[in-house]
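Quick one: the structure is below, and I'll ask about it shortly.
The complex appears here without one of its protein chains, the remainder shown in place.
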Amino acid sequence: MSIFQELTNRDQVFEFLAPVQSPVDVRHGPILYMEDVSVSFDGFKAINNLNLTIDDGELRCIIGPNGAGKTTMMDIITGKTRPDTGSVWFGSRHNLLTMNEPDIATLGIGRKFQKPTVFEALTVFENLELAMATDKRIFPTLTATMKPEYRERIEEVLEMIGLKDLRNAPAGILSHGQKQWLEIGMLLMQKPRLLLVDEPVAGMTEQEMERTAELLTSLAGKQSVVVVEHDMGFVRSIARKVTVLHQGSVLAEGSMDQVSNDPEVVKVYLGEEA
Amino acid sequence: MWLTRPLQERSTQIFLGVLFGALVIVSALHLFMPQDSALYVSSYTVTLLGKYLCYALLAVAVDLVWGYLGILSLGHGAFFALGGYAMGMYLMRQIGDRGVYGDPVLPDFMVFLNWQELPWYWAGFDMAWFAFIMVLLAPGILALVFGFLAFRSRVTGVYLSIITQALTFALMLAFFRNEMGFGGNNGLTDFKDILGFDLRTDATRLGLFLATGIALAIGYVICRGIVTSKLGRVSVACRDAEARTRFIGYRVERVQLFVFVVSAMLAGVAGALYVPQVGIINPSEFSPLFSIEVVVWVALGGRATLYGAVIGALLVNYAKTVFTGIMPDAWLFALGGLFVLVTVFLPKGIAGLMSRRSKKDDTDTPAAQEATA
Amino acid sequence: MGIIRSLSQLLLVCCLLWPALASAQVDDSQAQQLLTALAESSFKEKKSVVNQIAGSGDDRARTWLEAYGDNKLGRIESSGDFIIVLKNRGRNWTVQSALSGENLGEISRRDIDTIRVNNALRNELEGILSVIDLKSPDEDNRLTAARALKGSVDDTLAERVPDFIAAEESDAVQAALTEALAIYQVEEQGDVSAVATLSGSLNSEARAALQQAQNSDDPALAAAAAKAMESIEQKLKMNRAAETLYFGLSLGSVLVLAAIGLAITFGVMGVINMAHGELIMLGAYTTWGMQQLLPGQPGLALILSIPAGFLVAALAGIAIERTVIQHLKGRPLETLLATFGVSLILQQLVRTVISPLNRTVITPDWMSGSVMINEGLSLTLNRMYVIGFALVVFAGLMLIMRKTRLGLEVRAVTQNRAMARSMGIKATKVDILTFGLGSGVAGLAGVALSQITNVGPNLGQSYIIDSFMVVVFGGVGNLWGTLLAGLSLGTINQLLEPWAGAVLAKILVLVLIILFIQKRPRGLFPQKGRAAEG
Amino acid sequence: MSDENLMVKIDKLNQYYGESHTLWDLELDVPQGQCTCVMGRNGVGKTTLMKCIMGEESVKNGSIEFAGDVELTKKKIEDRSRLGIGYVPQGRQIFPLLTVEENLRTGLAVRADGSRKIPERIYELFPVLKEMKNRRGGDLSGGQQQQLAIGRALVIEPRLLILDEPGEGIQPNIVAQIGEVIRKLIEEDGLTVLLVEQKLPFARKYADRFAILDRGRRVAEGEIAGLTDELIKQHLTV
Partner (left out) sequence: AEDPIKVGILHSLSGTMAISESTLKDTMLMLIEKQNEEGGINGRMLEPVVVDPASNWPLFAEKARELLAKEKVDVIFGNWTSVSRKSVLPVVEELNGLLFYPVQYEGEESSENVFYTGAAPNQQAIPAVDYLMNQIGVERWVLAGTDYVYPRTTNKILETYLKDKGVAADDIMINYTPFGHSNWQSIVSDIKKFGSAGKKTAVVSTINGDANVPFYRELGNQGIDAADIPVVAFSVGEQELSGIDTGPLVGHLAAWNYFMSVDNDANYDFIDAWVEYTGNEEAVTNDPMEAHYIGFNMYVEAVKKAGTADVDAVKDAIIGVSVPNLTGGYATMMPNHHITKPVLIGEIQDNGQFSVVWETASTVAGDAWSDFLPGSKDLISDWRKPLFCGNFNVVSGTCGGKSEVASN
């Protein structure tokens, strides 16, 4: 788009002219639909003809060797990376490849990052506040006030992620595991239609893992959840349908039992004794 | 309301209290003390203080984008100067036929360089309201266009700093050009009056000083309003993790653009008030080194505190005035030494000294405070 | 062309008579008379006196004339004795007697009247001295003299030139003389046959002659001249392109030199070093200092300045690192504040300790002037050295950063200091070495810049902005980027300058940088990949 | 257990972040040639303890004795790796803009044998590192980075290897492989390992001893076999 067009297309500049987001259309079933997606970095094919469909309300586990392209796939869905080819649709109405990150987030796709990234200078409370699903345009944000129901919601999440006592501590001082939890909390605050969770239980104890499992399964149904995890115990405890990614494309898909008995999967990923 | 929120804050109340107190005391000492009294504040001092306050407002504008948004602007002098030029053009037009050549329309520098008529962009500057709007619009539009391009392309960090510097540098060279019609290197000077008041009278000077103080107060409250709002927290989020902010749904470039434009306008106002008080505006205000110096004031006062910026600007400029007078040959040693010592020994600037004490009451974050209020 | 006319007459006299009269000597009273005439006549009259002196055949005449040309022939006010000034700086001058050659020691400036000379007379003198060179045994001298004849041949001289051509053994000199003659023939005689000789000549006198011939009434001559001009214009265009490219590269290499140290301290280490310009300045002052230490040997001093300038700046850099920057670990932005302070201090230090005035740095002979590629294209030598020097410095730095562990370690330390230390990397040592290296290179830039621009307290300030611009434009942390950025910005500037003028060209380059950064928000050679995007 | 056999002996260690007291009179013994696993809930101070041993955080008081005779708290960070301590920090901490190979080469400086080549063994252990030798560390996937971090620590051929949640983000078969390698190094080269790990199966399988931290204090310690469900319930459950 030429600069001139962008300048004249004023809804890009002035918040109040922006069109109201249209709702996600899931009448046809899938909430996320990826077809023939490929991306390469300096000639290295990180994603190779990937096809993936996530149904509305589904909880899907994605596993696969290191470097299989799981995180890259999430990057593509959330607009961080543009694929070289292929199409990615959210519901049947929204072509994600034409949107930028905030638009995608506003549409209702939330993400927890593999390496926890939180706003270190802000407090835990503020981190959650910012993530909260509200009108995120400039002037509403400028004039936003903390309504009691917002506060309640934040408190609820604080409770859930076990950081109640640290609510006023800057997020920068949290331990690695605490940051993981905060990330999850931020994701919950966003109330997304689709949650992309990259390695949620890394660094958690068994008990915390159980809690996380409960949390995620309870979300499924209302929301759709895609979980990437290497901890097979965890995956087994939540999995309904599992997709195995390898070298940028789907290697196997099915129930946990099906995939864990797939010899290819065992060979490239699980190892003999898993 | 986001603008009234800061008024309930202790730190803002203290700031405004000190500022208004100082304005009142200075005015009183100026008006009511006999000239030979030790307490008398001369109009020289009043104007000097007025200049410091302009710099303070500029520093606040810089702190807003640097401290809270992480945009190290090395080109804020450009917005300051543009505001200044808008005001300067108005003041030039006010001279009327009192210039040395007596031309009723053309400023002197145009007459002796044989300009036949006023360039189109000088039109309207004979009207105060138009000029005052331009004080906001000229820097605002430049910031909008420049920021729109830069933020849209996600130019960040030093790259952004350097192109802001390139911007002010390019403008400096452009304004130096006599063909531009802004008086070249000499700039605009020899102003006579503003809004019908003679600039040479003490009353006008005092008025300008007070106006600057009020502008600083308003500017401070606006900035404070922004940084204590949720938008302020989003700014900090953009500063520390720009990409992450996008993933929770904020349009980072718009946040940046909004704050940048507000900051540029404040800088423009500072420039506009500066010009009638110092009596000249010329391209050296566009000089990149001046913009860097402003950043230095902010850092010295303490970044991301706003009042630190004010302290830094006042302190450095006061030090300059004093040092250039008492040790004209060695003042740069003193100033340079000051910069070095503050950085090494006061990592959070001068404001860091103060906040150390008041930290306890500050742990209640704005968001939390509001919830309980 | 009155000067030339009298000159050519004199020339004939000289060429024919001087060798024969070489041993002759006028007596002192006659000499005194001649010199008095020189001293007391008006500038117009002085010309004939000069010719008389030259024609006098006195073997001291050449000394007198040379001294006169250099403004060193004078008279002691009180006694009226003529003297030659040996040293003319300061209040007391060293002089020798013009007649006896006896050294008279120091005399106050007040007591000396120098005999005034002006450009016209100096021209005359040079003409006399240079024509003598046509007979010089040294081919280069003859060539210079022959080239100087272009455009100054006149009727009398024209008759002699063929003889010179015939006697000349060097082809180059012969060609030059032939061309000189041809110019005369075209210009003064409208000789069509001579036009061919001038076709393709890049000499400006030849061009002027052809231009004039183009407008001549003789259609044959005009047509021939026009044709010759066409081929000349063609060649000139090529030359101009080559020249612009050279100017661009040379400006670019100055930018590269100024920026390359910063590419280390800022680009690699992340220190926003506002004192970089002052480190350059220190290098330049070192060159000046060296030349003060070794008076009369500017070349040697310059060469010694390379290591010395590096050391001085490197030590200063290390001092800055140790006293200031090391306390600012993890606060890169604050380095801006502190080094800004340091730069103010260094500037004022130079003003106070040395002088607020510019210092003279002498360009050694082997770096002065230009190499003539052809008569339309000469490349200035000092700039050529600077281009070479920049490339050498760049290559050296590249080697250090690529082939030694320092390069690896400094990058590791800046990317993750704590982890680097955990890997056993001595971060403090790395800081010192790297900052010293970057600063030292700044010093080298100063040594080079001293040959191009002012050596004064403001030297640094004029390069700091450009340096940051180049480093960032190239892509922070990438030395190749700095090289390419410097060279391309320099070239673009020089391409624009003839068309837009110096000021506008600079503005355009800045606008270009701003627009370019929109397209490539991380410079020419961006750090790519996940890590850079954060 | 006699002191001679202790690789690390930590005594009454106290650490503060500003004013918050994080480690309290902490004691820990790491016997030579064994794998000691430190466990505890999020935020109890495990990473802090490792950083104290590496010197990345300064301690208020107490002592950390290394190999029986060296007082670590008095050593500079860069000298600790020269003593033979390899560190795989939590969160990988690879150098993002250095290539994989350069990341590995950073460890060469302190190798006792002065070798300038990356030991082939590391590439054998993590073939993906060889494959991606020239890629920037920061471009690697999470698990690949973790492998790089372990490989980098092994380059210095440490006597003591500190692993802060090494399995995090790594695919199961490689996690197992890492476990095997640790065991092999312990058995063949007499390496000592100090491991922070939350995953019980891994800890149980590869560690010899355990220590549990809670709120900055050591609350349990012993042979791995003694890590009972009760202890777990008491200290590792939220």
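By written order: A, B, C and D. Residues from 1 in each chain.
As a working rule, a contact is a pair of C-beta atoms (placed from the backbone, for glycine too) under 8 Å apart; a residue touches a chain by one contact, two chains touch by 3 or more.
The model shown is predicted, which means the values in this text are computed figures rather than measured ones.
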- Note on the structure: Touch list for the missing chain, restricted to displayed chains, reads B, C
- Return the single residue from B:F109, B:F182 or B:Y307 that touches the missing chain. B:F109
- Sole residue of B:S27, B:S153 or B:N186 that reaches the chain not shown, by the stated touch rule: B:N186
- Item | Residue, one of C:I83, C:V254, C:V470 or C:I517, that touches the chain absent here | C:V254
- Which of these, C:Q96, C:T156 or C:Q211, touches the one chain of the complex that we don't see? C:Q211
- Message: Residue by residue, what part of subunit B touches the chain that was omitted?
- Response: 42-45, 47-48, 51, 96-104, 109, 111-114, 173, 176-178, 184-187, 189-191, 200, 278-280, 282, 284, 321, 324-325, 328-329, 331-332
- Item | subunit C residues touching the omitted chain (full complex) | 43, 70-71, 88-91, 109-110, 113-114, 116-120, 122-123, 126, 204-205, 207-208, 211-212, 243-244, 247, 250-251, 254, 347-348, 351, 356-363, 368-370, 378, 380-383, 452-458, 461-462, 493-494, 497-498, 501-503, 506
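One rule holds for everything that comes next: only the chains that are shown with their structure count from here on.
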- Message: Using only alpha carbons, which chain's centroid is the nearest to the whole structure's centroid?
- Response: B
- Query: Quick one: subunit B and subunit D, Cα centre-to-centre, how many Å?
  - Reply: 52
- Query: For subunit B and subunit C, what's the span in angstrom between their mean Cα positions?
  - Reply: 44
- Multi-partner residues of subunit D (at least 2 other chains): 139
- What are the residue numbers in subunit C that touch two or more other chains? 529, 533
- For subunit A, which residues are in contact with subunit B within the complex? 3, 6-7, 13, 15, 78, 80, 100-102, 105-106, 110-111, 113, 117-123, 125-126, 129-131, 136-138, 141-146, 148, 151, 167-168, 186, 190
- For subunit C, which residues are in contact with subunit B within the complex? 274, 323-324, 327-328, 331, 333-338, 340-345, 347-349, 352, 461, 465, 468-469, 472-473, 476, 503-504, 506-507, 510-511, 513-514, 517-519, 521-523, 533-534
- Flag every residue of subunit D that touches subunit A in the complex, lowest number first. 17, 39, 41-43, 47, 90-92, 128, 135, 139-144, 146-147, 165, 168-177, 198-201, 232, 236-238
